[in-house]
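One chain of protein is taken out of this complex; the other chains stay put.
A and B label the chains in the order they appear, each numbered from 1.
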Amino acid sequence: MDKKRGAGVAARSLAIMLLLVAIGLVALAVLNLQGLRLLFGSLALLLVGIAAAILLQPNFRAIYRVASATFFEARRRRFMNVILIFAVILVGLSSFFATLSPSAELNMLLDIGLGSIRLCGMLIAVFLGARLIADEVDKKTVDVILAKPVRRAEFVIGKFLGAWITVTCFLLVMGVAFFIVYQIKAPQLVAKMQAVGMALSLEETSANVLKATLLILFEMMVLTSIAITVSTFASWIFSAVFAFTTYFAGQLSSYFHHIATFNDKSVAIINPSIKMFSWVIYRLLPHFEFFDIREKLLTHDPVYWEMIGMTAGHGVLYSLVLVALACVFFSYREF
Amino acid sequence: MGEIGIAIRTEGLTKVYRIGIRGTHVGIGDLTVEVPEGEIYGLVGPNGAGKTTTLKLLLGLLFPTSGSGEVLGLPLGSPDYKARIGYVPDGPYFYDHLNAPELLRFYGALFGLTGKVLEQRIAELLELVGMADRAHFRVHEYSKGMRQRVAVAQALLNDPDLIFLDEPTAGLDPMGAIQMRNIVLDLRQRGKTVFLCSHLLKDMEPMCDRVAIVSRGALKLTGPIDEVLQAGAGYRVRATGVSPETRRKIEAVVTGIVEPDADGVAVLKAADQKRALEVANTAAGDGAQVLEVGPDRRTLEEVFIDVVEGQAGD
Partner (left out) sequence: MGRRERLFLGIFLIFLAWIALQPMDDWVAQHRIIYGYNRPTPITKIVEFRPTAVTGILAGAMLGSFRGVAANFLWLKMQRLWNEGQASALGRTGEAEDVMRTVTLLDPHWLEPWTFAGWHYSYNLSYEAEAAHNYARQGEFIQRGLNYLVEGVSYNPGTYDLYFEVAWTYFDKMKEYDEAAKWARATLTFSHPEFIPRQIGHAYERKPDIPQALDWYDYCMKQNPADNTAKGAILTIRERYLPAWRLMEQGKYDEALKSTQYYLNVDPKGRIGLHLKATIYERKGDLQKALETWRYAATSLSINWYAERQVARLSAKLGVPAPADIVFLPSGPPSLRRPTGAGGALPTRPGQ
């Protein structure tokens, strides 16, 4: 008994030490010492994560059970199947548009195919994310679960993972459907484009399609986490509307950055308060445009794994921060 | 450690609901109770008295506005006692798409139960609550009573030391109510503590070791059931068709007479058992029909009505 308590105290002191170091690292990152912001920031994130794990000692089995129950439950929601069928039809349709030039046709195939995947993924992510917790609260099923040895944070994380796994499965189905369509349609277009001297290869464009689909996965992770976080303190309708709004505003985030850092007085003078406001918005908004590699799809340039990795990592970390916030909100909620 | 432990202890436990921006409503106020281990504790009160509120406070679903409490020696809401308790909510809801074994498997897994142990436990519990033959139904195909039975089964999955029941007999048929009662009594037999909320006083009275009466968010009365019900140590005779002649005969023996009610049942009270039997004999000899001779316990209903109406007055 005493030994156990001693270990608990030791773990707690370790966690607090880690947090103090993390605070220092964040300070270094803010000061951008030696231009190593990225290193300091990432290390700090890692330490905060470890400290949180030590302090909270999450029960992974409970998280897993909640997540898998969520997944199996979500699969049965009827609207999901409707969206999936709709998506597969759309993806199939993307190959039926014929235009003047093969390059425009390839472009259209990519845009409409990936656009359909993204649209349907978005609908699923938002509605699932917004409704999962809200439904449990409405139906009072949450009462029984929270009376079991499941902490609220574990419940939220489980729900989030379950939702994301569901979204992922749907995206994979849609992605495979599109990839098949692409492999049927693209080779002839690419051949025609190569014939007029355009530099592109089928392998590279196909790889880009896969990478784009992969990034959509992480984009939807961020979107799910937004919907879930808002739904822990607001109605599911509000949280769905909020998530959609954030999605579209997030596409504009670089404009806010642009305004915040614009300094060419010869072109336009921007009110400092507007600049300040834009800066705050830029920092707060999720950068949904990060997950968009359409420029590279159009130019058929290779997309580097480094970029994909950093973007995906950013998406995961952003989602985790949001989900942590959701856990806090949910822990203070009454039923 | 030899003495009897306390399963639940609350001190000045208060929950004030916020209504709108300014409004407040006292769900339960200043509740100080102790529930000894191994007893059946009944929390009774009219609708809206604060029974469910109290239960949710004890389970950590609500947070107290003030006051504090302990469950199994741990502060309210601590995840650590939840592995040792069971909870049957009022009007329970479950994942609609699952059937009873699937549902129980899910909840069991949350307790860390797996494999054969869990399967066996599920089979036992379904048998216990009389659902074994209807196990394959999905929850949305269940009747209210069937849900209630499943709710009891899920609460017993972890063989809890302390079980909270909110209106456990609501929606159950008479057989179900009896089975329910047997389950509760069996739990006590095995040394478990049961915390029961209900306004079905007739069901509560024979089961509870200890009751607390709450009304409008306030604790009115609490104590062992015998203390609460047995106001005096007298005896009584319940009989119909008591003639005026009989009354005259027993005038010297009885300590009081309660006039016949709508069914014509009069209550004749006596100081001890011997006198009560005397009264009964006399009445029977005069042609009255004696229904019952026994200690003059007030029914929980009577006490309850007294307490609640007494409050209505102030």
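Descriptive notes on the structure:
As a convention for this text, a residue touches a chain if its C-beta (ideal position, glycine included) is under 8 Å from a C-beta of that chain, and two chains touch if they have at least 3 such contacts.
From a predicted model like this one, the values you see are computed outputs, not experimental measurements.
Although it is not drawn, the missing chain touches A when the whole complex is taken into account. Touch with the chain that is not drawn comes from one residue among A:V30, A:I85, A:I184 or A:I237, which is A:V30. Among A:R61, A:K140, A:K192 or A:H314, the one in contact with the hidden chain is A:H314. Here one chain is not drawn; of A:L161, A:V181 or A:A324, the residue touching it is A:A324.
Annotation: of A:M108, A:V190, A:M221 or A:A240, A:M108 touches the absent chain (contact as defined above).
One chain of the complex is left out; on chain A, the residues touching it are 19, 22-23, 25-26, 29-30, 37-38, 40-42, 44-45, 48-49, 51-52, 97, 99-101, 103-104, 107-108, 110-112, 114-115, 118-119, 247-252, 254-255, 257-259, 262, 264, 267-268, 283, 287-290, 292-296, 298-299, 301, 303-304, 307, 310-311, 313-314, 317-318, 320-321, 324-325, 327-328, 331-332.
Everything below uses one rule, namely that only the chains that are shown with their structure count from here on.
Residues 61-62, 65-66, 69, 73, 76, 139-141, 143-151, 332, 334-335 of chain A are the ones touching chain B in the complex.
By the touch criterion stated above, chain B contacts chain A in their complex at residues 56, 59-63, 79-80, 82-83, 85-87, 89, 91-95, 97, 106-107, 109-112, 151, 154, 164.
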